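The structure under discussion appears below in the form of structure tokens.
Here the complex is missing one protein chain, while the rest keep their positions.
Chain lettering (A and B) follows the sequence in which the chains are written, and residue indices restart at 1 in each chain.
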Amino acid sequence: MTLLKVDNVTKRFAGLTAVDSCSFSVEQGAVHALIGPNGAGKTTMFNMIGGALAVSDGAINFDGQDLAGTLPHDRMKMGIARTFQLISLFKEMNVIENVMAGAYCRTHSGILASMLNLPSARREAEATKARALELLDFVGLGDSAGAGLMLAGSLSYGEQRILEIARALAGDPKLILLDEPAAGMNPTEKIRLSDTIRQIANKGVTVLIVEHDMQLVMGVADKITVLDHGVRIAEGLPKDIQNDPEVIRAYIGEGAEQC
Amino acid sequence: MQFFIQLALGGLMVGAIYALLGMGYSLIYRASGLLTFAQGDYFMLGAFLTFTFSVLVGLPFFVVLPLVGALMLGLGFLTERVLIGPLIARGSGPIYIVLATIGLSIFLQNMAMIIWGSQGFHVPSVMGDMPMKFGDIYVVPQNLAIVFITLGIMVALHIFMNKSKVGTALRAAAQDKMAAATLGINVVFAIGLTWGISVGLAGIAGLLIAPIFGVTAHMGLLVGLKGFAAAVVGGYGSIYGAVIGGFLVGLIEAFSSGYIDLSFKDVVVFGVLLLVLFVRPEGLLPSPALEDL
Partner (left out) sequence: MGQINQKYVLAVLLVALVCVPLILTNNYLLLVATLIGIYIIVNCGLDIVFGYSGQITLGQAGFYAIGAYSSAILSIHTEIPVIFCMIFGGLLSSFLGMLVAIPSVKLVHHFLAMVTIGFGEIIRLLAMNGGELTGAADGISFIPKLNLFGYVFETVGSYYYFVLACVVVFLVIKHNLVTSRVGRAFRSIRDDNAAAAAFGINVRRMKVTAFTVEGFFGGFGGALYAHLVGFISPETFALQQSVIFLTMVLLGGSGTLWGPVIGTVLISILFEALQPFGQVQMVVYGLIIMVVIMFLPRGIAGTLNDRFNRQNSKKLELSSDAS
């Protein structure tokens, strides 16, 4: 079953076309990777799916609904959660609270119930907290005692990236967008990350990932879409992509330019 | 009709004062990307220095004018170097820097009260206090002088910013600090100087208004807010916009005090300020229509 369908989507910024009539579909429960050289339009595509940017042309369909005109917080409610390329944790809040904040749109306590700490609010807060601890365990941030009470800003870089994933999962999404989750991670952390990504998919949450680390992508993805200069140049299984001459040219071309 | 013209003249006069302050707000915004709450207090300080030099010391006006201008310029430069610059350098958030300028404002206002006391002082105008008569209309010469001096300052500022080497450096530093630095411009000095000019403008405004409104330690608060209103109405960050905004605010104030009620003129001005901020925060003037400094 197709969960996300990107249909002929174009994005233009004042004369520059960042994404050019690009189409692909993400299957329910799959780990789908979006790769391409720098400036290929991957992050732009992510921002259009997440709702931070509007599409110039074309349509994005999620879970049978057209996303046109919906704002980021609507999309969160519909079941799209994301992590950020530039870490965007709530730095002055502790680790558990960050995850709990991710569950905002799945919880309901209003201002009065919160101020008076009514039983309904208390029950909900306890449930949210229990779920947050569960998620921290799931992503592997739950082991050292008391770590949950540390401020998010004081975690190591790799841990912060992982915490972003836990926070995104707290909203019970159907689709999770991971924007370069391995950036800045050491090799051990990367191995744990691919493991976590597989487990997320096993739980039935579809993963769409943008990542530069090819080893990680090849190991974790079910399907890969390759963008170059805003155009889709290839799509298929990891082993096909690895041998695709078009893809190799795009990457080597970029390397040559950099020299 | 006579009443109308009288009001309009009064409005243009206070408008010119707001314009001088407004230009300062806009210059500072361009140089440091923030708002200072101390403009009104520098305006007050300018008036007190004028009082001190011309009444207490008895210096002639043509000495007092450059002296006040230079002192205020130095004070503005110092403010940036000692308070604002270090805060920006250590990465304080804009919310804190804005608060620091509020602290500065309180400090200056009350220091003035300690030094000069809280009563008002009169400063005689060099042009005499007797109004001139044109037909049915009476004009105090100082009023006219204020309007013309403001316009003169605006032209001078324009020429300085566009034609002089230092002015070009200031504009470059305000636009892109990194690029300006690689071109060999002393950005630190340029930003400091921009603050100096802004504070200097406020000081000159205080000097000009002293013979008309008198001098008190509290004179800065409302004028400072209205100068800000001028900058907002004209499009925050635009120098010419601030001048037009200043005259606009002055006229609105004069007509509302004349046709509604004197005591409501401040409420009307703040009402207009809030309305502009709510409805058109980018200012009332179509921005592309104003080719800026």
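Convention: contacts are C-beta pairs under 8 Å (C-beta built on N, C-alpha and C of every residue); 3 or more make two chains touch, one makes a residue touch a chain.
Source: prediction; values computed, not measured.
Participant: Which of the chains on display does the removed chain touch in the whole complex?
Facilitator: By the stated touch criterion, the chain not on view contacts A, B.
Participant: If the hidden chain were put back, which of B:2, B:110 or B:162 would touch it?
Facilitator: B:110
Participant: Could you tell which one of B:35, B:78 or B:284 touches the chain left off the display?
Facilitator: Residue touching the chain left out of view: B:35.
Participant: Which listed residue (B:56, B:70, B:102 or B:130) would be found touching the missing chain in the intact complex?
Facilitator: B:102
Participant: Could I get the residues of chain B that touch the absent chain, sorted low to high?
Facilitator: Listed in rising order, the touching residues are 34-35, 37, 83, 86-87, 92, 94-100, 102-111, 113-114, 118, 221, 225, 228, 232, 236, 261, 263-264, 266-267, 270-271, 273-274, 277-279, 281.
Participant: Can you name the residues of chain A that touch the chain not displayed here?
Facilitator: 50-52, 71-73, 76-77, 81-82, 84, 88-93, 97, 100-102, 104-105, 107, 109-111, 114-117, 121, 124-125, 128, 144-147, 149-151, 154, 167, 171
As a convention for this text, only the chains that are shown with their structure count from here on.
Participant: Provide the C-alpha centroid distance between chain A and chain B, rounded to the nearest whole angstrom.
Facilitator: 50
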